[in-house]
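Quick one: structure below, then a few questions.
One protein chain is absent from this view; the other protein chains keep their places.
Letters are used for the chains, namely A, B and C, taken in the order the chains are written, and counting of residues starts over at 1 for each.
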Amino acid sequence: MAKEVFYSGCAAAAYGAKFSRVEVISSYPIRPYTGIMMELSKLVANGDLDAEFVHGEGEHAQVSIAYGASAAGARAYTGSSGVGVTYAMECYSPAAGGRLPCQMAIADRALDPPGDFGSEHTDVMSARDQGWIMGWAETPQEVFDNTIMYYRIGEDPRVMLPQFCCQDGYFVSHIPGKVILPDQKAVDEYLPPYNNPHPLDPTRPVSHGPQIFPDQGPAIDLQRAQAFLDTPKVIAEAVKDFNKQFGRKYSPFVEEYMTDDADIAFFIMGGHARTARFAVNHLRKKGVKAGMVKLRFVRPWPTEAVAEALSKFKAVGTIETSTSYGGAMRGGNLIHEVRASLYDLPKRPAVTSFMAGLGGEVVTLNEFYEMAKILTEAAKSGKVKKGVYWLGFEPD
Amino acid sequence: MAEVKQVTIWARGVTQDMEGRHLSLLVANSADKDGKFVQAWDDYADLPDRVGVPLRKYARISEEEIEMRYEYENKQPNVVIVMDDTIIKGMDILHGMPKGGVLVVNSKRSADDLLKFIPNKELLSSITVVDASGIAADVAVDFMGSEGGVEVAAVGKGISAPLAGAASKATGLLKLESVVAVAANKEGVKQGAEAAKVKKL
Amino acid sequence: MANPVKTQNLEHIKGIRKVPQEEYYVPGHRTCQGCGPALVYKLVSKATGPNSIFLGPTGCMYVANTSYLCSPWAYPWMHTQITNGGAVASGIEAAYQVLIRKGKYKGELPNIVVMAGDGGSIDIGLQAMSGMLYRGHDALFIMYDNESYANTGIQTSPATPYGANTTFTPPGKKIPEGKVLFPKDPPQMVIGSHPAVHYVATASVAYPVDLINKVRKALNYKGPAFLHLHAPCPKGWLFDAKKTVEIAKLAIQTGMWVNYEWEKGEYTYQHTPKEYKPVKEYMKLQKRFDHLTDAHIAKMQAFIDAKLKAPGKPIAVPVQGPREMA
Partner (left out) sequence: MSDFKFKIPKHLEVPMGAVIPAPVKENPGMITGNWRTERPVIDHEACTLCLNCFIFCPDACWHLDEKTEKMMWNARYCKGCMICVNECPADCLTPQNELDFPKGVVRLDKPF
């Protein structure tokens, strides 16, 4: 029977893995994701989860263990944060190129230097071009649900890709929220057992990953690109089935809040979307027609869904939470993709970006009001003054 | 675009890797001396080389700047030079050659003997045979000039010298005095040119 | 109820006639003429048989064996990064443990073998190798030692002997001996600090039956094992391809290589000559040592003499490091 609990994002991820019946888990400690592995180690130690719990000697090993297990035919789970995510960077491409759908839980964290344990999306955003499915959750409930959904999406024969299942460090990972734990049987119905079509099995031998001819390089790249073109359809099905099975109301790609008549909108992903909703409520009371669009997947980037959602506004501000030093807009990453998504439309909103929530900084209601002011101005004039605003660091 | 003369050299991996590269350098450097536009390079896909594997080294010569500089391979070689005669048996060395091509082989055997192993010999206008190994022994193997490194050994000390001399005689593409000028073993170049037997086909 | 994990028992063989005629590392690979590592691969494959999974970290035995889009392995094989052979093997072993336990895989536990070069073992791959051996996975880590990064054109590794000419340690006016450092001792690194490991051995292509039996003994242990296999490299060491086995034998006769087993703390030695030949006899056949002076060779001899006092065991060797010498 389904039951309601209060779990942090870390515990929610661990239980999402448990309900997904993961078979091989690889761990290595780094804050703030560590709690996920603490929960799983308890479950394995107590016999509540029949899985191999392998203490990796580093994040590089963690991901290697996970994709090795996936190649052998087991459902594999791992995770990390911050510099741990970037330490494993070499292993992301082999896992994706080998089409090995293991899952990595990310409770994100700022990169060094100096040591900063606060949340920031830059760690795993640095790996966004490695061929993994990637998206953020806003609440522990969404973390739990995404964990199960991501396995279903990644292991689909049309997809066969590994997944970064991300949540904001501390904000989501450490502050408990309500989580409905479903019936295991319902999860089993939703998520079939993992089936690797070509496992490393001596009864039907294959070779994984021989060298290719140089001119086959683009062809294999294209094959992966094609998988990402096919993935949105699978995501849409998986989310629809999930909503049906568990009574949730997820949109597959972008979730809209108070957008019907909005002039300005915040474009955001992860935990700060929660504050953004309250900001929208307060702004509405003050007569500002504000709305919010929450992004659920960074990879595959939902180009059409983003274009459709954002084209109706006069001005849009992307809340970045990650850095792209020296990038086109001199700030974060999201605005590049947002602007590219809108470029071909006959009518486009003005788009700017806000550097907020970096290094674990809280994005406050006041900051959202500040953004709303800038966006309202842009909505009136039809254009933005700047492509990026570093909130709290702008001259008067 | 002016015609680019493509020279392909076949050699054995490791034991002839450096001499093969030297031969391509002798071809290119001497043509450069004659005021031509040139390039010489290793076949990237054949590297890293293994002991005994058939390898290709390339040179291009043109009256104008070479536009196809970044193409990996010589797809239509006008001149093929084979540093080890047994390669003619296992490889289609004339693959892609336009009619009227030139073949130079390092061998103790006769041209007729060698032609038996070349089923598409109608592509050739001539075959030249020289016992380059008899004129100059292989020099020590040295990897420092491979993988984009700068050659440490003097260019053209071993069998590349007589083969470059023979190629000069066989093709008319290279002036003998230019080849002599750029090669370390100058005597070897001359002896190669002298000893080379050109057979018109 | 969990299913027990059944493992294989591989037979000890008495002589060359008992070596299986079947090939599982089949003809058709782009390894050098006379390639020592290829000979290792063939012999190890004969030892393991087809109920095996091999992992190939990047190196000669990846690139030369799979160029291009083909494979010489009749059993399942997977490429791993040069960094993570031990970790990927750990994941595969863990997967089989749970899949067999859950009844999803019906057979015996396959022989899981990492075939790593010296770089993939004791240099960039050291962390993953140590992790696998430490955690007690039922897998075999093999270091085929051709004493350099051969695939990329012969660069120095921690297994490259002192005095070798490699493309990263060329002899020059300032550094006449080429490689200045002495090599790591791989078995000793494993024996010294991996409590789950009960079997470590060295073997050489010069003694193939011994090599096969050591592979089988290693695999018969329920748990991790480590083998250090000597694999002369005609390209990197610069000798005539036909001399691969001859050189391997000479390595043993000069003490440059020692065949031994370490089993639960006990050492036994194999193929020990009555009297060791001078190392010079071994070195002079390889052009990588051509540039060395008598003083350099004496230094090598002193190093080997010290090591031979107790092969495989920690011992103070009379060799100065580069900072001491400066």
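We take it that a contact is a pair of C-beta atoms (placed from the backbone, for glycine too) under 8 Å apart; a residue touches a chain by one contact, two chains touch by 3 or more.
Nothing here was measured: the structure is a model prediction, and the numbers come from that model.
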In the intact complex, which of the depicted chains does the undisplayed chain touch?
A, B, C
For a quick check of understanding: of C:72, C:163 or C:186, which residue touches the chain that isn't displayed?
C:72
Touching the hidden chain in the complete assembly: which of A:207, A:275 or A:322 does that?
A:207
Consider the whole complex, including the chain that is not shown, and state which of B:87, B:124, B:139 or B:163 touches that chain.
B:87
Please output the residues of subunit B touching the missing chain, sorted low to high.
12, 45-46, 51-56, 84-87, 89-92, 95, 109, 113-114, 116-117, 119
Hidden partner interface residues of subunit A, rising order
97-100, 160, 198, 205-210, 212-213, 215-216, 218-220, 222-223, 226, 229, 303-304
Interface with the undisplayed chain - residues on subunit C:
16-17, 19, 21, 23, 25-36, 38-39, 42-43, 67-77, 205, 208-209, 234, 241-246
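The working rule: only the chains that are shown with their structure count from here on.
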Using only alpha carbons, which chain's centroid is the nearest to the whole structure's centroid?
C
Can you compute the centre-to-centre distance for subunit A and subunit C, using the mean CA position of each chain? Integer Å is fine.
42
Among the residues of subunit A, pick out those that touch two or more other chains and give their numbers.
213
Under the stated contact criterion, what part of subunit C meets subunit A in this complex?
2, 50-53, 55, 62-63, 66-71, 73-81, 83-84, 86-92, 94-99, 101-102, 104-105, 107, 110, 127-128, 130-131, 134-135
Residue numbers of subunit B touching subunit C in their complex, please.
13-14, 47-48, 50-53, 140-141, 143-144, 146-147, 149, 152
The subunit C residues in contact with subunit B across the complex are 30-35, 63-64, 150-154, 167, 170, 234-235, 238, 241, 287, 290
